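Shown next, in structure tokens, is the structure this report addresses.
All protein chains but one are shown in place.
Per-chain residue numbering starts at 1, and chain names A, B and C are given in the order in which the chains are listed.
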Amino acid sequence: MTTTASTMTELDVRADFPILSRKIGGKRLVYLDSSNTSQKPERVIAAIDDYYRNRNANIHRGVYPLAVEADALFEAARERIAAFTGGEARATIFTANATAAINLVAYSWARASLTPQDAVLVTEMEHHANIVPWQLATAATGAQLRWLDIDEQGLLSLDQLDAELATGDVKLVAVAHVSNVLGTINPVKEIVRRAHDAGARVLIDGAQAVPQMPVDVGTIGADFYAWTGHKALGPTGIGVLQADAAVLEQMPPFLAGGDMIERVTRERSTWNELPWKFEAGTSMIAEAVGLGAAVDYLAALGMTRAREHERMLTAYALEQLSALDGIQIHGPLTADARGGLVSFSVDGIHPHDLAELLGREGVCVRASHHCAQPLMAKLGVPATTRASFAAYNVSEDVDALIAAVRSAQRIFA
Amino acid sequence: MTTTASTMTELDVRADFPILSRKIGGKRLVYLDSSNTSQKPERVIAAIDDYYRNRNANIHRGVYPLAVEADALFEAARERIAAFTGGEARATIFTANATAAINLVAYSWARASLTPQDAVLVTEMEHHANIVPWQLATAATGAQLRWLDIDEQGLLSLDQLDAELATGDVKLVAVAHVSNVLGTINPVKEIVRRAHDAGARVLIDGAQAVPQMPVDVGTIGADFYAWTGHKALGPTGIGVLQADAAVLEQMPPFLAGGDMIERVTRERSTWNELPWKFEAGTSMIAEAVGLGAAVDYLAALGMTRAREHERMLTAYALEQLSALDGIQIHGPLTADARGGLVSFSVDGIHPHDLAELLGREGVCVRASHHCAQPLMAKLGVPATTRASFAAYNVSEDVDALIAAVRSAQRIFA
Amino acid sequence: MDDLYRDFILEHYKRPRNFGELEPHDLEAHEYNPLCGDEIGVQIKVADGKIADLRFNGHGCAISQAAASIATEELIGMDVEEAAKLDADWMLALLGIDISATRRKCALLLLKALRHAITGDGSWPVGATD
Partner (left out) sequence: MDDLYRDFILEHYKRPRNFGELEPHDLEAHEYNPLCGDEIGVQIKVADGKIADLRFNGHGCAISQAAASIATEELIGMDVEEAAKLDADWMLALLGIDISATRRKCALLLLKALRHAITGDGSWPVGATD
């Protein structure tokens, strides 16, 4: 299917995002770095502003009306955030970011569960957030860390998964829902089914998936599903762990302090109910309110529609980039098999230089190892350039990208 | 010294705090719960708004101008926040809140340092954030947890400290700079000196001190000093750990993931420089920018002036409360010996009922165990009522408190 | 006069009915509200499937104590099975006052202890938000 620019004009929500009217050195801001962090709609900015301006008080503690209101706002945000991805509020825990959500599992669950006879299985396409916590947890417990390979197209092999699971020692499979470099959409539901059949638990890193496509954690059935607010049109400073409540109940606490306790004596403490057992100290209140507004915005937009829009932009970008000389695209070759992002390399131009030159044209892309150094090693590159899309991108953004890449090629010719 | 309402009018910055113009059930908002969480000046709200509206991008990674700008904003905020309390930027680590800052030490430092021969010393006046992490860390390492008592006035005894240190097994002293219940200002510099002489490290919980008085972590000399943004006129979702860089260098990482690494291979990882070694994943960027604006505001106001203002309000409140029948005040009896807060009990009225009745008059106070259950046990009360002050309070706020307490006494008479 | 603290509530708070210990008893449970430190214990004597007698004890705010006192007057004589099914609405209707989310937990503490005592399940979620 040939994608033309004209098929892509159906969704244009740029006006909802104040920053997009900014000019960079006189140029239109072409923001193609949403997989890194997303921009925020007016609605989210206004919710945070309103919170501090009119509603701010500490929660879970206050008796006066302002505090009761703040508590209600915070817990209502949790309900909506949980529901947005099909989860239960009591099993939806707020953390500082996706990384902290994964670390919660790596400390509380893994250190209490892993033994030297066990293995944790990660994949070659993982973000450092889903690698390094397992390196530390396996080192601490004596368990093994093993890896699933990716093929030429950037796909995992379910056969290799089965072979690993058949060894009988895999206690946890930790895998990205969508790769932040390759874009690969992993068959997480199938991975969970096979892992559960083999008695292994599964953690899905949904940092890239939740912002881009409809996600239903109930259907996926993973024990742990982690994602992050700032990539999903929400504020910085908040991540989400959605888990199986029964598993959470059995886990020891992680961060300790106020709110997560039931009773503290000099000798010992007992723990609060879920989800508060895993939320120590003053919560990210304004951030939860902001993320609540973000999921409201996304729900109103419709995630199926957002996904389709980003799929079309991705298809268009793949097509346009492939038409240039000296470009190598990493990951699946069809937009259907990938999330809304494209990583590529340009012959003779280091990604850093490319991103710098593009930046001067107002085109914001990320040039980096994308916190995925083992994957870079596999691809045999020090870094790649990545363009990533969100609902607020339009086909002209892809056109601007292509024009800027061409111009960089001319400079480095 | 008799404090009269008229001596207290010199500082009135209410207009800087938008929420203070809010009416609660037709009544003026009398916010006396700043020790729980502070209100935010326009400048902080505007900084966050501006960040999302005009500057948002991910940091430490981006090459394009927007990202370079965001990075500069973030690190400049760190410099100013570090300098505000006399610390070094590279030893100033951002965490989710004060609780997370203390947990960082309890996981990274304590679990690597404590043995069954060691002891951690905490005090009876600690907040759960400075108790429960040590209960878990001592349980994990087999070390002992020991307690310093408080006397009738809510003061620690340096003799008891010396006696504990003389046993030779104390590896860490964890103590609040200012008690969130008693108001007690602890002689932290002297505690650090004695502990260091005995070879023990010191963690100061400065959550209540930093918002209320001039704090210089360099002069105090503690190994770790933890505080939190939301109590210091800043946003939720950010805490600060200021530490001795040399100690931090020797500590293993805590939360693992992106940004805190230098190099990741399948087999092992190496760590980034300070402070990033302890900041995993996307930072609380907007929150750092907001807290930067908060310390700018406080610095412009002058912490000595803020402290003096709050001391006068506290003296006035102590005097007025003592004049009522059936009131018991907890903690030091002079304003000089305490921070800007007063906890009290009223005969025959449960704190929860009192706070509810006060709340209906627009007077916001906290009724709770204040996350200090061991202290409540010592005081022999299930909870107390606490009025706490910030720069934006004025003497009329104390008058409103007193009038509301009287009216509650009439209802419960 | 404040609506929440009607004479009727204050009267029960100051002079709680059925307060104290019940020995011997057939069922008992103890509940605690970590938010404010309220505690309520309940002890029940059962005869012919009915609550023959009941006492509550503990300490807490006027709402939790008055709610408990008021509830006990209704509970004595009630079918045990039926008592186990009583819900928040029943309690709040008995109190007859508007209660904020935070204070609901106080008002429902006795009911939570009651259910715990009868069914052995202490998990009825009178959580911080409901």
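Definition applied: a residue touches a chain if its C-beta (ideal position, glycine included) is under 8 Å from a C-beta of that chain, and two chains touch if they have at least 3 such contacts.
Treat the numbers as computed from the prediction; the structure is a model and nothing was measured.
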Chains on display which the left-out chain touches in the complete complex: A, B
Residue of B:Asn272, B:Gln320 or B:Ser368 touching the missing chain in the full complex: B:Asn272
Full-complex contact with the absent chain, from A:Gly183, A:Gly234, A:Pro351 or A:Pro374: A:Pro351
Sole contact to the chain not displayed, among B:Asp162, B:Asp197, B:Glu262 or B:Asp347: B:Glu262
Positions on chain B contacted by the hidden chain, ascending: 60-63, 65, 67-68, 71-72, 75, 90, 261-263, 272-273, 276
Footprint left on chain A by the chain that the document does not show: 350-353, 356-357, 360, 367-369, 373, 376, 382-383, 411-412
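We adopt the following convention: only the chains that are shown with their structure count from here on.
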Farthest chain (mean CA position) relative to chain B: C
Euclidean distance of C-alpha centroids - chain A vs chain B, Å: 32
Centre distance in Å when chain A and chain C are each reduced to the mean of their C-alpha atoms: 45
Centre-of-Cα separation between chain C and chain B, whole angstrom: 37
Shared interface positions of chain C, touching two or more other chains: 35, 103
Set of chain B residues in contact with two or more other chains: 352, 356, 360, 367-368, 373
